[in-house]
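A protein chain is absent from this complex, but the other protein chains hold their places.
Order as written gives the chain letters A and B; numbering starts at 1 within each chain.
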Amino acid sequence: MRNDDGRLCYGGDWNPEQWPAEVWREDVALMRRAGVNLVTVGVFAWSRLEPAPARYAFDWLDRVLDLLHDNDIRAALATPTASPPPWFSLAHPDALPVTADGVRLHHGSRDTYCAAAPAYRAAARRIAGVLADRYADHPALALWHVHNEYGTTCHCAHTEAAFRRWLADRYGDLDALNAAWVTTFWSQHYSDWAQIAAPRATQYLANPGHLLDFRRFWSDTLLAAYAEQRDVLRAANPAVPVTTNYVLGDWVPVDHGRWASEVDLVAIDHYPPAVDGGAEEQTALAADLARGWARHGAHRRGATDRPAAWLLMESAPNQIHTTDRMHTKEPGRMARHSLAHVARGSRGVMFFQWRAPAGGAERFHSALVPHAGPDSRVFREAVDLGEMLRRIPEVDAGRVDASVAIGWDAACGWALRHPGLPSQRLDQHAEVAAAHRALWHAGIACDLVLPGDPLDGYRLLVLPALYLASDATADWVRDHVRGGGHLLVTWLSGVADEHGRIRLGGYPGAFRDLLGIRVEEFHPLAGDDRVPLTGGGTGRDWTETVHLAGAAPVTAYLGGVLDGRPAVTRHRIGDALAWYVSTRPDDDSYRRLLAEAARLAGVAPVCPDAPPGVEAVRRRDGDRSWLFLLNHTDRPQRVPAAGTELLTGEPVGDAVTVPAGGVAVLREPPR
Amino acid sequence: MRNDDGRLCYGGDWNPEQWPAEVWREDVALMRRAGVNLVTVGVFAWSRLEPAPARYAFDWLDRVLDLLHDNDIRAALATPTASPPPWFSLAHPDALPVTADGVRLHHGSRDTYCAAAPAYRAAARRIAGVLADRYADHPALALWHVHNEYGTTCHCAHTEAAFRRWLADRYGDLDALNAAWVTTFWSQHYSDWAQIAAPRATQYLANPGHLLDFRRFWSDTLLAAYAEQRDVLRAANPAVPVTTNYVLGDWVPVDHGRWASEVDLVAIDHYPPAVDGGAEEQTALAADLARGWARHGAHRRGATDRPAAWLLMESAPNQIHTTDRMHTKEPGRMARHSLAHVARGSRGVMFFQWRAPAGGAERFHSALVPHAGPDSRVFREAVDLGEMLRRIPEVDAGRVDASVAIGWDAACGWALRHPGLPSQRLDQHAEVAAAHRALWHAGIACDLVLPGDPLDGYRLLVLPALYLASDATADWVRDHVRGGGHLLVTWLSGVADEHGRIRLGGYPGAFRDLLGIRVEEFHPLAGDDRVPLTGGGTGRDWTETVHLAGAAPVTAYLGGVLDGRPAVTRHRIGDALAWYVSTRPDDDSYRRLLAEAARLAGVAPVCPDAPPGVEAVRRRDGDRSWLFLLNHTDRPQRVPAAGTELLTGEPVGDAVTVPAGGVAVLREPPR
Partner (left out) sequence: MRNDDGRLCYGGDWNPEQWPAEVWREDVALMRRAGVNLVTVGVFAWSRLEPAPARYAFDWLDRVLDLLHDNDIRAALATPTASPPPWFSLAHPDALPVTADGVRLHHGSRDTYCAAAPAYRAAARRIAGVLADRYADHPALALWHVHNEYGTTCHCAHTEAAFRRWLADRYGDLDALNAAWVTTFWSQHYSDWAQIAAPRATQYLANPGHLLDFRRFWSDTLLAAYAEQRDVLRAANPAVPVTTNYVLGDWVPVDHGRWASEVDLVAIDHYPPAVDGGAEEQTALAADLARGWARHGAHRRGATDRPAAWLLMESAPNQIHTTDRMHTKEPGRMARHSLAHVARGSRGVMFFQWRAPAGGAERFHSALVPHAGPDSRVFREAVDLGEMLRRIPEVDAGRVDASVAIGWDAACGWALRHPGLPSQRLDQHAEVAAAHRALWHAGIACDLVLPGDPLDGYRLLVLPALYLASDATADWVRDHVRGGGHLLVTWLSGVADEHGRIRLGGYPGAFRDLLGIRVEEFHPLAGDDRVPLTGGGTGRDWTETVHLAGAAPVTAYLGGVLDGRPAVTRHRIGDALAWYVSTRPDDDSYRRLLAEAARLAGVAPVCPDAPPGVEAVRRRDGDRSWLFLLNHTDRPQRVPAAGTELLTGEPVGDAVTVPAGGVAVLREPPR
């Protein structure tokens, strides 16, 4: 979302309810100093807004919104439903969530509700309605921010009742459900809907169809909870857009693609968990995912005339949370990561959070105004970033320019977490990330697409670990290839149908014919094992007995039981090539493989002469284009380019020098 | 069990209820191609057989059994009680199992019942009875297969009531129970049976006597559940043998020896968890255990006139399940492992499973007909194996020829898993396996025996980690030695009585006098520590302060607080030697030690000149004998032998060449 003033969004979560009013005034003055124009308010303010059932206290929020408006700062006003107040939990213990083990979770953190509990849903609708009534026409209101990071599940009786209704809707009759879940296995045939429970703790391996549908049910249930609030808010003022912020990760029972057509603006929270050799790639992937969801949603709604909108709604100004500690970002990294998101389509940069709290569970979460106050590196960098964003609003008109698409489907990530798979280390997200990283290092732009999305304009479709493939998905891929599009499929793809049932007769059942191969057996590898491949490089994690059935071998395994058998194959279909990769290549081999597949598909890098470590992203709007150059190295880098560098305002002839750890944004000459 | 036609059993679990009838016909045709003559049906078919309470659907099973019969394939017909249908769990929530933490496990997997719950037991008896009524005289019926892999526990109220009854039966009065459990410790004196609970989660360390008896109770309770079904089945047609398939591991609360006299055929499921340097030894140990149980059961029933029957009821055609992935077996390994079982007494080879399922929790479990179909390596190997088995039925008459016995007792494994022991890495099974492996590598055949079993014919008795030893066990060992039998006892043996109470006055209380030593203190070692011993080699895991009291030192510790003190000792009693091993020797030292102990006891290897990596097993029936040679190496091996090689039909003069990874079976010249 661009603000009315034509600027990119800039700001973050602001929690005035945690501070006395004198701090509010200091905050707004500091916001102005940093160029902040949008803040998210009210996310966790339920107990302040409704201190007792149906007793409201809006005075403070009135003053906050007026103060913002007086200072030309707009508000993303949140509904506070991610954290019911203590009085709610005391009154409705049946609305507290229950784990698969049957443990009732209690108040004391956030998200302590079951989203299928009627009492919770009613209370959430009510507070959303009251907020809508009061603030829908407030001049500071730019956006409704529903809830926060939907992502909980529950296994209580309300859940089970709702799950049964959802299943009845989905399958119509029990025969269809029994067939989809293959309940002939282990005597699990259901003869009455009442027999179906949530997948609670059980004696041994659970039914994968049951697990998969429970995730889908939760995605739809959370979406319904969102949509109820959205409808209330929209009714009060249809001009104000409504969204919710996605939290990423395949532990989240949310199919973000399905949700994308239900929000007016795709918004993501992004916290890369890696420090070295990973944070940049993860940032690029998250941004490409967000853009992919936005594009998917826009397509579903038929709104494809302009770049699909998405916004980085939360990111960390400072600490990166790793597994065992918080890593403080090096100087410059905050701005570079922020502009990486803008480069890939975000309509601005929002942080969690504006001011570090003095207490509470996240007392050490990072902030633009840290515990040490504004006399700090992080706040000075925030001021600088605000200035940068002020200089580049024009880029918002451009679409990211990509001719390669990577297929992605949330349900595959869920299905590969199930027990009973040939390896316990399968991870769809890691496989998508590996393919994306290979393209990133090759300097090749890509979009993330969902099965069924239009593929016109893409020269190469990459399907990493697309484990579940319905017949419709198989058709979608076939149509792409028949239309001349190139294809690259990796191990684990197309093995099962949308219910997780194995496609028989040889793997990967959904794509076997297209790829001109037949896989007879899997040979998963142990933890550190590496298998050498012809042509250099190694495979890890997984290998397969691949029989050629039309395809030609590209590389082969060396040694072991698969010695001499194909590892990577290529099948020519008309003008297109359909590649199959039966192992996980090492990063360098994977980069070379994808670069070659792209080259043969007629796809070139964004900036072929950019030095290693400089990420290049181009956005284009008709004959206008902008080139982002992100220098991830610790020394200045000279990059061939032309136009005007917007951050400095300097003209660029044939090359620009990007500072160490810095960014250049060029308005390129019209092509 | 040999089939009526004089052939060895060959087949596996077949689940026609998962497939349409056209697949049945293809299956039976493929079975005939592979030489299959026995299939297990109905194991998890309860919900198909009894889709609603007391409403039965036998039509499909009628057709299945008829189809088998028409094709000369016999059936091991299972009672389906390992997987109650959803309707059962919905109607009887009190029959769902409860963990030690009080978590009620739900339907959704298999084995979701409490075997002490009256409703479950009644339902199980009922379905067994109905099956008996309908199929007891079916011509295809070769064997009743009760349930599947008994091995669950529960901690519910039904369990507690049954546990109290079992304790009252065992102890008669509370004084005896209090004494056995040493309830004077930590104020645990019971003054009323009602005070005794299942060993639920508690604040700190649990009472070891309580834990031990709870395991024994479960073994007896599961056995009672089995016996109820057996009696129903047997009553319908006494001519049909009845069994159940054992699942191995000391996590299983089943004392397989005690069960052996209650089955007509000892049947085991065996899935070695190791890939390299371990799978062969584990296979040999599993087979020797099965034979030991069968021998024990036959002895109890007075049926010792012919080889005690046992059968490999389940094994994997293909994947080996390791901790983190499935390892696909190399070509030839399936047949070699299968014949290793036959060599050691199995009356055939059965697999789990015939055809790989398209769904369900075990969709990637291995099968003779894999997802890829019969055009596959695994099915071709299955055909070959069927041919091999067809050529060697005569071996079934022979007994495995062994003069060394290893003592084994399930309760020791349970007791060494209790908290509060001097080391947290104690593992009876690992110690038995280490001794067995040492003998295996020395080429010396051995039997597994249970305390009390007849020991005539054994020159050497080995007791590894026989932690619990009753007075009767001590007498049994003493009688063996007094009769001239040699003895080798390792650390941890004889420390406690049958209730886990320490035998005072110096370890190992039960065998101290016999061994001519007195152990004053234990010195468990840390994870990777190794202690050098005189004469080469090292000890690990455990060392002890051993005082000589008649014994002579064989090797001594080098360095540390035990420097110069005895590590291995030897006590001469009449003509016999009684060895004590106070540490766990490295594999090579252990092999040399046991080879020497065997040699001094007058025991020679099966095939003294077999090259390393070739396993030799001899079966003997009067003056007839057969020699199995299993070549575990990746090159052909020439082995001195004579007679007729049955697999090829070739005569052998003075040596046979066993193919790489292959097997030879010789009918030897009469001695």
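The criterion applied here is as follows: a residue touches a chain if its C-beta (ideal position, glycine included) is under 8 Å from a C-beta of that chain, and two chains touch if they have at least 3 such contacts.
Since the model is a prediction, treat every value here as computed from it, not as a measurement.
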item: Candidates B:F44, B:Y150, B:F163 or B:W181 - the one touching the absent chain; value: B:W181
item: Touch criterion as defined above, residue of A:R377, A:R478 or A:R624 at the omitted chain; value: A:R377
item: Residue in contact with the excluded chain [from B:H341, B:H499, B:H632 or B:R667]; value: B:H499
item: Residue among B:T40, B:S83, B:N207 or B:T221 that touches the chain left out of view; value: B:N207
item: Residue ranges of chain A at the interface with the undisplayed chain; value: 15, 17-18, 44-48, 51-52, 80, 83-87, 89-90, 97, 99, 101, 103-112, 152, 275, 318-319, 322, 324-328, 330-331, 356-365, 370-373, 376-378
item: Missing-partner contacts on chain B, residue numbers; value: 101-102, 181-192, 194-197, 199-210, 419-425, 499-502, 504-507, 518-527, 545, 561
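Here is the rule we go by: only the chains that are shown with their structure count from here on.
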item: Averaged-CA centre spacing for the pair chain B and chain A, given as whole angstrom; value: 50
